[in-house]
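Dropping the structure in here first, questions after.
Removed: one protein chain of the complex. Kept in place: all other protein chains.
And then subunit A:
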Amino acid sequence: MIPGAFEYHRPETLGEATGLLSQLGDSARVLAGGHSLIPMMKLRMAAPEHLIDLAAIADLRGIAVGDDIRIGAMVTQAELIAHDGLAAACPLLREAALQIADPQVRYVGTVGGNVANGDPGNDMPGLMQCLGARYSLAGPGGTREVAARDFYISAYETARADDEILTGILVPHPAPGTGYAYEKQKRKIGDYATAAAAVTIGRNGASVAMTNLADRPIWSEAAGKALAAGDAAGAVAAALAEIDPGDDNRGPAEFKRHVAGVMLRRAIDRARARMG
């Protein structure tokens, strides 16, 4: 399986990268870990004429735990998992990242690529919606922030403009004592979710998001409100009312709806048990 031909660029600064992206327009795509893009290019479902590799841009790396938690777009899943300060500040991130793909993919796949990709199967988008994260975007016109909850429009369609690069993710600190859980049903390690649920419950309320159950991640405000009021069954019912799974080789929609309910209930129970 040989991808189409392209020209390879490896800029060293963000300015160079956004410059290339606006100059080359539609014919260019950025390359992060390549573990979603290269499979698509092998299938010729993507055939960019230019690839702009972000690997040499130092500004896109690094994890900083300050007033917010900032995760650079090019931080890999393996780096995120290995970071003890991050796991202490927001343990849900590590718990979910360990359920993504397999070790080889996690060494290379980036957090930025995972959230920017727009594939409903990706685990990080729902997770970031649950946590109330914001994405930093840089384009020719400057920089802006978009809330994860406003970012996803439909499959592979996001609020990111074609000439923007996602530079990092800002995650607010969960309140002390917040209970959390990520529950994912998959056919085998390395598979995308049949259904997955991210839950936090704390002093500031509760938050619920679901993965791979619609053409975008589903953050359910109603489910979060029900859960904050102590109504777990109501939270599950509210979330199930918002998902829209389709039939595919992971099963018929009815089965996925069932699994979604089970995953969410498990996530709620585990998050409650972890509340401080």
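Remarks
Note that contacts are C-beta pairs under 8 Å (C-beta built on N, C-alpha and C of every residue); 3 or more make two chains touch, one makes a residue touch a chain; residues count from 1.
Keep this in mind: contacts and distances are computed from a predicted model.
According to its UniProt record, the chain left out of view corresponds to "(2Fe-2S)-binding protein" among "ABC transporter permease", "(2Fe-2S)-binding protein", "DNA ligase (ATP)" or "protein-glutamate O-methyltransferase". Within the whole complex, the absent chain has one touching residue among A:G85, A:G177, A:G190 or A:G230, and that is A:G190. Within the set A:K42, A:R187 or A:R203, the residue that contacts the chain not displayed is A:K42.
The chain not displayed touches subunit A at residues 1-8, 10, 31, 34-35, 38-39, 42, 51, 53, 55, 78, 101-105, 107-108, 189-190.
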